[in-house]
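Here the complex is missing a single protein chain, while all its other protein chains stay put.
Coming up: subunit A.
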Amino acid sequence: MTIASTAAGRMATGRTLVEKVWDSHVVMRAPGEADLLYIDLHLIHEVSSPQAFDGLCLSSRTVRRPDLTLAVEDHNVPTDSLLVLDPMGKAQVETLRKNCAAHGIELFRLGDRRQGIVHVVAPEHGFIRPGMSVVCGDSHTSTHGAFGALAFGIGTTDVEHVLATQTLPLPRPHTMAVEFTGVPAADVTAKDLILALIAHVGANGAHGHVIEYRGRAIELLSMEGRMTLCNMSVEAGARAGLIAPDQVTYRYLKGRPGMPDGTTWERAVAHWETLRTDEDAVFDRVVRIDVSALTPFVTWGTNPGQAVPLASRVPTPESFADAQQQAAAHRALAYMGLASGTPMDSIEIDTVFIGSCTNGRIEDLESAAAVLRGRSVAPGVRMLVVPGSTEVRHQAEVRGLHRVFTEAGAEWRLSGCSICLGMNADRLTGPARCVSTSNRNYEGRQGLGVRTHLASPAVAAATAVTGRLTAPSCLPQRGTV
């Protein structure tokens, strides 16, 4: 892996994809001031919105564009039943329902066929299109960059601002190209690409930048893989991550609910085709990663940048260049209960979580099921499979994937954020060690004292079979375990 030029000069006249999408949303621009940016779609959920609606109410303001606002219930929902038993979680869900009803906002609620994790649901129902601006009170809004949309997370005060004005004043971001060169091996997934990138640049390595992912490896990815990749842009510290739309994008979009057709579709595609970085455009920063020699990645520490190839060993803190990283590695090893030099594939786990807005889509479930088919979850290991949306759950059942999971001994659950974060009734207690297809391995993220290893769905499924971190290619032949 190499870091290429850090071009600071701005001589070129061409524009990057990010700049094109940004510029097309500028309502007002004044020298030295933030741009006022128009927001095409505002996604909301029950956790980060109640105080925003309160603020709106207190100042007697209304929602400017309920028709550009979509609400989903996801963070608090348990995935074993449709009952939110926790009184505070229930109050959040009820508050969202009340607010949506009062302001005429569409809500995909628990029990609705369209409910699920907000970042899975919005693309699935055709609400995300190239060239849009999308915000949500949730950092993983970056997911939608997969469509060539400018999509980023905001806090509650900004949620209120968007509700009231449908705009946000924002400073222009820096641009960063991440070029994946070479073609990855068959067992290397989008999750491995992004973990390798974050390990390379660090958990804050793309700070202040919007990333454009480029290269052959990106063109080869499905929309779902692209969503996995863009989802974790924020874990590299980036504001957002985008991929230029192409035939893969259009094929995914065509025929989704509410999608334009006829000449409107043709005009839309003609516009989307212009959403490419010009030949002579200059990025503020360029990072190149050769993916041809990449192998599956997993995390060993307590931030997503602390990741290594699964075939390697837990690093020694001294192997890091600067003192801050060394101190962080010492703390991470202590929290994770790991010793330097331990082969990653000897680390035993007791819980497997397949789901989340990173890897809870149908292709992710397919990939896990392909590994599990004809195999069983190791004794003493608990495996939860949580579809990212009710629709994904339905698709999986049509394809019979649920039987693969249940026959292997895994739990087949309803859709929601589940144990991606310790917020709802699905929770783990320390010192559980979990291999998780989600996006954050922070201390206590999945419950107090819980140790998390991030991995792809295929690695998580292979790990379930052996009870220790395992690459699918290292599994014994079917029937022998």
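One rule holds in what follows: a contact is a pair of C-beta atoms (placed from the backbone, for glycine too) under 8 Å apart; a residue touches a chain by one contact, two chains touch by 3 or more; residues count from 1.
Assume contacts and distances are computed from a predicted model.
Set against the options "3-isopropylmalate dehydratase small subunit", "Peptidoglycan-associated lipoprotein", "Integration host factor subunit alpha" or "CoA-binding domain-containing protein", the UniProt name belonging to the omitted chain is "3-isopropylmalate dehydratase small subunit".
In the complete complex, the hidden chain is touched by one of A:Asn204, A:Thr295 or A:Ser312, namely A:Asn204. Touching the missing chain, out of A:Cys57, A:Ala102, A:Leu220 or A:Ala327, is residue A:Ala327.
Here the missing chain is touched by one residue of A:Arg15, A:Lys191, A:Arg239 or A:Arg361, and it is A:Arg239.
Checked against the full complex, the one of A:Ile347, A:Leu421, A:Cys434 or A:Val465 touching the unshown chain is A:Leu421.
Set against the missing chain, the residues A:Thr143, A:Gln166, A:Ser418 or A:Ser456 yield one that touches it, A:Gln166. Although one chain is not drawn, the whole complex shows that of A:Arg393, A:Arg433 or A:Arg468 it is A:Arg393 that touches it.
Listed by residue number, the positions of subunit A touching the unshown chain are 27-28, 32-34, 36, 38, 40-41, 47-48, 50-51, 54, 59, 61, 66-70, 75-76, 81-84, 86, 88-95, 104-106, 109-115, 126-129, 131-132, 137-139, 153-158, 160-161, 164-167, 169, 171, 203-204, 207-208, 237, 239, 258, 260, 264-265, 267-268, 271, 303, 324-325, 327-328, 331, 390, 393-394, 397, 414, 421-423, 440, 442-445, 448.
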